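The structure under discussion appears below in the form of structure tokens.
All protein chains of the complex are present and in place, except for one that has been dropped.
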Amino acid sequence: MINEPQIINEALSETHEQLAAADRPSEDGLLEIDISGLPAGELVKWLEDMVLIREFEEALEPLTLSGKIPGSVHQASGQEAVAVGVVRALRPGDIVASPHRPHHHALAKGLTPRAVMAELWGRATGCAGGRGGTMHLIDFSLGYFGSNGIVGAALGIAMGAALAAKLRQNGQVCVGFFGDGGANTGRTWEFVNFATVEKLPLIVVCENNQYAVETWIRREMVGGTIAERAIGFGLPASQVDGQDIAAVYAATVEARERAAAGGGPTFIEAVTYRYRGHNTGEVINYRTEDEVEHWRATRDPVERLRSSLERLGQLRPGQFEEIVAGASAVVQDSIEFSESSPVPDPATAGDRVLVTPFDEKGLA
Amino acid sequence: MINEPQIINEALSETHEQLAAADRPSEDGLLEIDISGLPAGELVKWLEDMVLIREFEEALEPLTLSGKIPGSVHQASGQEAVAVGVVRALRPGDIVASPHRPHHHALAKGLTPRAVMAELWGRATGCAGGRGGTMHLIDFSLGYFGSNGIVGAALGIAMGAALAAKLRQNGQVCVGFFGDGGANTGRTWEFVNFATVEKLPLIVVCENNQYAVETWIRREMVGGTIAERAIGFGLPASQVDGQDIAAVYAATVEARERAAAGGGPTFIEAVTYRYRGHNTGEVINYRTEDEVEHWRATRDPVERLRSSLERLGQLRPGQFEEIVAGASAVVQDSIEFSESSPVPDPATAGDRVLVTPFDEKGLA
Amino acid sequence: MTAVTVGQAFQQGLAEEMEADDRIFVLGTDLFIRGGHFAQVKGIGPRFGHDRVIDTPISEAAMVAAGVGAALNGMRPLIDLNFIDFAFGAMDEIANQAAKSSYLWGRPVPMVIRASSGVALYSAQHNNSLEAWFMHMPGLITVMPSNAADTKGIIKSALRSDDPVIFLMHKRLTGVRGEVGGPDELVPLGRAAIARPGSDVTIVSSGIVVNKVVKAAEVLASEGVEAEVIDLRTIFPLDAQLIEGSVRKTGRALVVTEEPPFASVASEIAAMVQEEVFDYLDAPVQRVTAAHSPIPHSPGLMEALIPQVETIVSAVRGSVERWPSTEA
Partner (left out) sequence: MTAVTVGQAFQQGLAEEMEADDRIFVLGTDLFIRGGHFAQVKGIGPRFGHDRVIDTPISEAAMVAAGVGAALNGMRPLIDLNFIDFAFGAMDEIANQAAKSSYLWGRPVPMVIRASSGVALYSAQHNNSLEAWFMHMPGLITVMPSNAADTKGIIKSALRSDDPVIFLMHKRLTGVRGEVGGPDELVPLGRAAIARPGSDVTIVSSGIVVNKVVKAAEVLASEGVEAEVIDLRTIFPLDAQLIEGSVRKTGRALVVTEEPPFASVASEIAAMVQEEVFDYLDAPVQRVTAAHSPIPHSPGLMEALIPQVETIVSAVRGSVERWPSTEA
């Protein structure tokens, strides 16, 4: 009964080759995107958002490895276009909830790098007072209904928030993010079904970065796309190129309109890629460096937007480098801010478990 | 915010009319079935199985209302062709697991009416020694891996049994039943997905009787059929007329062959109907008597097989009445058997919780 | 004042609160027409309409998630799980989401989860007693009324609480009648009640078991032992003060519950009482609980596993005989 050891994902080369075959890169090697439908005056800001996310994520690995950030975190480098494309299509009062890989969503939704970074550091100045860390970021005032440590759970919170929005008729639209791995947990489909039946103002966004930890999507999912799976639950669903911010934005605008008009939820599968390991410090044995390089070279979402903007003359020479430098400074500031922030007072460690007062015997 | 009271399912008339429009009944008002592909010599036995189930189920209401059977039970009158059609397509070593509406499966799989009836009565002679009742019937020796009180759970047990069958390479094929309501519980789709990924020898049978308690399927499920939903999980899936034993049998034979050949699971949605309430004693406010009558008149699975057999001269005049009388006597016997059976010894009530011995303090 | 059933008391309390606060809605399976498996919300659907009584698919995770998300977004949902056993399918949503939001995010989840509970028919999978689980899990309030008045008074408090409340109704109490308070009479969360005053032994229990304990107290009274019967009403936060005060007086305590014995509500009360009033105790704190066993279908087996009046009486008798009172 003993098989041969087999360490690298056997289907890997196939993905890579399929990808390469489908690619028709432009001169700079990147696949072109069409940004003509986007609000021209805002696109530099979008690029700034994406660069900030990239810089933020890329700063984290050494901070976790050195223990300054306790524990490891899940970086989203490579997935910037999904976060920014979705959030830019929303209105300010709209709601977003994230899974365990959330920094890009949180930053896109307006949380400051300081609030997020200090939270990762477990400092009192973090957005959850240092109690939550990366998987429990929060800012209700910005419509950010939390990152979540449990696969699929954030979609449930967004779904429930959408139910409240419907009942309160307040015009809010809610977005629940999850990953390709989250497409295999039963609760995801309960949430999708319920939202569809109740025609909730919900946008379901599956960030299909093709891996769940070390598990390639095709290892644990047979048949069509995740969007095709969703169609069986009776809601409009489509797959978009998650590295193309224009595609993500357009799909979200349409979904938002439908939701706001009482047309119910929409399912968006955004095909994307994470450049880093599942978590900081991971030793990657399940995919090749070639594969990563191919994604970077042909589909990097930041570079694709930059290249389009440059081609259309909306980015002057040197401006991109300025943006990167600016973002880097902001991230650096968030690190210094975190380092100099106080840790939460241990005397408060047990506070706020309930609103109802209690002590070590029960009712206080 | 107060709406008009609204007691009858608003979409009811629609179903009924759709049905009526689609129907092309034969002379006796029944929709014909084509039994030419079935093993001719066995069909009278199949009819006997179905009649036995019907008689068994129909005997239960007064027994529960009088308290002789403690609690109420879920009858499957009207769903006989699904149970018999599926089980007749299996081999003896194959495995079946049922949800809360299980008597038809248990009897079809070979449990005696005495063993089942006495279990409902909570008697020591019941198939679970009186511990289980209707929702925990069991006979491992017959490959009957239990009825289950939790919606969707039986499919999980069948799926796990199928994993064992695959690992043990023993040729077993496993069947997990659930209802239309069970198509909305997340676990169902986890089980389906896992079975598909692992190519397990599993047949997933959804008995779509169109109601989950009082809830009409279209109230809590939007879009296509349940089978179409299943297709998104990458396994072959089809909807069959569950009142046509030939259709059920054929679909199961095909599924069994696929499973046995290593082709993995198949999803069968059998559209059927329950004549009785969700449970004995239920007051039915959610569908019309007309609807029930229409199903009985055009699609009764017992009558359809009987009519076909009579048409082909495989049932002599009077034989059906003899079968009914025989079944009725067997059911009557099971009642007398149960009534005269001992209740389990209260001194044993706490036995067998674990194999490892323990007492009221812990380890014994 | 006329007597109503526990089920009707629940409906009254719920309807009154729904009239007063339009953030409250009810969500679960088969509620609108049938009123739930125990008719616990019968009539609420037609009265308040489909926006306030939402029928759902059989999707317990989605039901509770809907409640959590809606509560975080300004509503006050009552999620009806029918049987508490179905909470297994929503356990992450209860324990990891609802119970942790106040702590992590500073925004509590004002949601009530109602479920029928307690030992009755339908065998093992429909008769799990989970009050100890909820008591153990930080971030939840758990209540378990024993009569109609408390049912009404507590559901009203629960619906006004900012915390997530697990509201457990004993199946076999559903039809039991009693008088109830008016629209402004609330029973506070966290406060136990003295169901029968007494001086010789404190017997703590909750839910349906209180009735058996009161009967046992009558038998004991005829033997000269006056039991003080405490009805917990709220399982957590525990009304430790009331219990301790009583045991200081009586010097003897018994806890009677219908749950399995280990790491139970009864364990907690026994542990707490001996810790806090050790010097007043004439005898160990005893526990009478259900057996460490699933609940079987056959009624005779089922009854053999749970506390009965006679078991309670003899536990007290045994204690008094072996450890006679020090004073008197």
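Just so it is clear, A, B and C label the chains in written order, and each chain counts residues from 1 on its own.
Please note the rule applied: contacts are C-beta pairs under 8 Å (C-beta built on N, C-alpha and C of every residue); 3 or more make two chains touch, one makes a residue touch a chain.
It should be emphasised that the depicted structure is a prediction, and the values quoted were computed from it without experimental measurement.
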Touching the missing chain are A, B, C
The one of B:190, B:220, B:244 or B:269 in touch with the missing chain is B:190
By the document's definition of touch, the residue of A:29, A:110 or A:149 touching the omitted chain is A:149
Given C:245, C:284 or C:299, the correct residue touching the omitted chain is C:284
Checked against the full complex, the residue among A:212, A:240 or A:255 that touches the missing chain is A:212
By the document's definition of touch, the residue of A:28, A:220 or A:310 touching the omitted chain is A:220
Residues on chain B facing the left-out chain by the touch rule are 95, 97, 128-129, 131-132, 136, 138, 140, 145-146, 148-150, 153, 156-165, 167-168, 172, 174, 186-187, 190-191, 193-194, 197-198, 352-358, 361-364
Chain C positions in touch with the non-displayed chain are 85, 88-89, 91-92, 95-96, 99-100, 103-104, 123-125, 128, 132-133, 135-139, 236, 238, 259-260, 262-268, 270-272, 274-276, 278, 281, 283-287, 291-294, 296, 323
For chain A, residues touching the missing partner are 1-7, 9, 70-71, 119, 122-123, 128, 130-133, 135-136, 148-152, 181-182, 184-187, 212-215, 219-221, 285-286, 343-344, 346-350, 353, 358, 360, 362
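By definition in this document, only the chains that are shown with their structure count from here on.
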Chain-centre distance (mean CA atoms) for chain B and chain C, in whole Å, is 36
Taking each chain's mean CA coordinate, chain A and chain C are separated, in whole Å, by 41
Residues in chain A with touches to at least two other chains are numbered 186-187, 190, 193, 197
Each of the following residues of chain C touches two or more other chains, namely 51, 56-57, 59, 61-62
